[in-house]
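The next block holds one structure in the form of structure tokens; read it before the comments.
The block that comes next holds chain A.
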Amino acid sequence: MVEINLQGIVVIVGNYGSGKTEVSINLAVNKKRSGVEVQIADLDLVNPYFRTREARSQLSEIGINMALPPEEYLQADLPILSPVVAGLIKNPVELTIIDAGGDDAGATVLASLADAFKGKSFHMLQVVNPLRPFTQTVKGCLKMRSEIETAAKMTINGIIGNANLIDETSPEDIYSGYEFVKLLSQESGLDLKFITVSSQIFHEIDISRISCPVLKIERQLVPPWKKAVELK
Partner candidate 1 sequence: MGKTFKKPEALSDQIMHYCPGCTHGVIHRLVAEVIDELGIRGRTVGVAPVGCAVLAYNYFTFDFQEAAHGRAPAMATGIKRVRPDLMVFTYQGDGDLASIGMGEIIHAANRGEKFTTIFVNNAVYGMTGGQMAPTTMPDQRTTTSPFGRNVEDVGMPIKVAELLAALQTPGYIVRQTVLKPKYINRAKKALKKAFTYQMEGRCFSFVELVSTCPTNWGLTPVEAVKWAEEKMLPYYQLGEFKTPDQEE
Partner candidate 2 sequence: MQSEVMFAGFGGQGILLSAKILAYAAMEEGMEVAWVPSYGPEMRGGTAYCTVVVSDKPIGSPVIRNPLHLVAMNRPSLEKFAPVVKPNGVILINSSLISIVSGRNDVDELIVPVNDIATKLGNVRSANIVALSAFVARSKIVDFDILRESVKKEFSKKAKLIPLNMEAVKAGEEAGKPKG
């Protein structure tokens, strides 16, 4: 299996529900396990549910540092942009993941951090789940891309394929999702960085059919009647 080759600052963007946060958390864990120093910042000021911060205790247990607003405001319906985030961008570690909010609205916050990004090189990756509204066609994905780029005043330079129907994902969905993002990559000229596969069906996938890196997703953001996969 091909290793995911990413370092420096990685900004994760995408439309609402594309799976940015799950991807960010799992990417962080994956790299941390391979010995890389990882930091993660939760920049999702718009959506108050299913944010990276919900996994903060699991992540800190395995030594991943997370930039968040002060504890007392974590459940607040307040768009608090912690000054810590700018610091984290200015002084990145081996892998610094910035999990932005959904759509162009969530990405707007990135524009206010332009000073911190100045002179830095970074990856800005668009997460695509072709099984979500607005990103079921190449055209839709490209529209989303340009809207996010306009709001963030930054340029997307890679994509992450995250085809899934959560618990109802079949291997067929993974294969066709892979074909879709490959096509998207060709048409847009954007690098396909990796695709994701849930650990639940990972063993059913014929990995030889996939030539890009694959990130195994151990689901963290679950409703309360389900248990998140334990991270070790």
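The rule is short, and it goes like this: contacts are C-beta pairs under 8 Å (C-beta built on N, C-alpha and C of every residue); 3 or more make two chains touch, one makes a residue touch a chain; residues count from 1.
With respect to how the candidates were assembled, all candidates are chains of the complex that A comes from, given by their letters.
Quick caveat: nothing in here was measured; it's all calculated off a predicted structure.
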Quickly now, which of 1 or 2 touches chain A in the complex? Give its number.
-> 1
Tell me, which parts of chain A touch candidate 1 in their complex?
-> 45-46, 69-70, 73, 76-81, 83, 86, 104-105, 108-115, 151-153
